[in-house]
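Every protein chain of the complex appears in place save one, which is left out.
What follows is subunit A.
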Amino acid sequence: MTDPQKYLHPDQPDKKIDALLNEAARVDRKHSVTVSNSETTAAFQQVSERTGLASKPSKTKTPLWNWKFAAAAVILLGAIGIGYLSIPNHIAVPHGETKTITLSDQTTITLNSGSTLSYPKWFNIWERTVALNGEAFFEVTTTGMPFQVEAGRGLITVMGTKFNVRSWPDDKNATSVFLEEGRVSFSSADRESKEVVLEPGQFSQLTPKSERPSPPTAADPSKATVWMQQGLAFENQPLSDIFNELSRRFNIKIKAESESLLQEKLTLYLSKVKNAEQTLGDICRVKGLTYSKSGDTFVVSESF
């Protein structure tokens, strides 16, 4: 047993564990969200408005304007209720279900199983921003105010259009966008200047390491939104992503006996999945794997 007192003594730092913890902190920072300067500026603007502060530190503005602005902000906020505004709306779709919601601007969003969507109560008042974790199909109403989706590291900015966003934290490809109608700009949230603009029928993805999303390429529309018809479409994707999708969509548990089999890649297209177990069986047969059922969990292993 090591003496715990050792760590209390500043003169005897444990170099090894210190180095390990520093390494953990470095990797942790690398995998955190990024916050750009422009986001900070916008956030401060909002806080200034909420607290009734002058919105800019510069003293050159006419005091009357500032006063009016502050008064208007106070009245507006008083009317709506600060406490109410501070709680964002949060929608979580259980595994095995999908959900379609309509926002106050008449935008409709269809969420895939296991997805969550949150948006501020002031949605459509100052901004139209939603945060997505998972996959959703958006039909955005044109109002003159930009509509933004934050998804993983990606930021999608649109005016009015139909598009699909896929952004599972456990997927290898992080965030991808397919545009059905209209026009969207897609960038990493911290590199908004390095955007790509998608035309209808195009697809682009932002991988965790890249500064900008991939150049838009044509994609098959029936595959990109096949999940809305209970289908599955994967092109050369690791089994880990496919199993994650099956688990969420059909509310089942799938475990793999070894990490390596999860890295096996597969191209798969099913216009409609009728039975999750049968689909799992098909995947196993194609990849030379077997599965067994233990309790409520399917265990996939290499067949010999």
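We take it that a contact is a pair of C-beta atoms (placed from the backbone, for glycine too) under 8 Å apart; a residue touches a chain by one contact, two chains touch by 3 or more; residues count from 1.
Rule of thumb we're sticking to: contacts and distances are computed from a predicted model.
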Name per UniProt, for the chain absent here [options: "RNA polymerase sigma-70 factor", "4Fe-4S ferredoxin", "ABC transporter ATP-binding protein" or "Nucleotidyltransferase family protein"]: "RNA polymerase sigma-70 factor"
Absent-chain contact - pick from A:46, A:143, A:251 or A:290: A:46
Residue, one of A:108, A:133, A:157 or A:214, that touches the chain absent here: A:133
Touch list for subunit A against the chain that is not drawn: 2, 4, 7-8, 14, 16-17, 20-35, 39-40, 43-44, 46-47, 50-51, 53-54, 57, 82, 86-88, 90, 92, 116, 118-120, 129-131, 133, 150, 152, 169-174, 189, 207-209
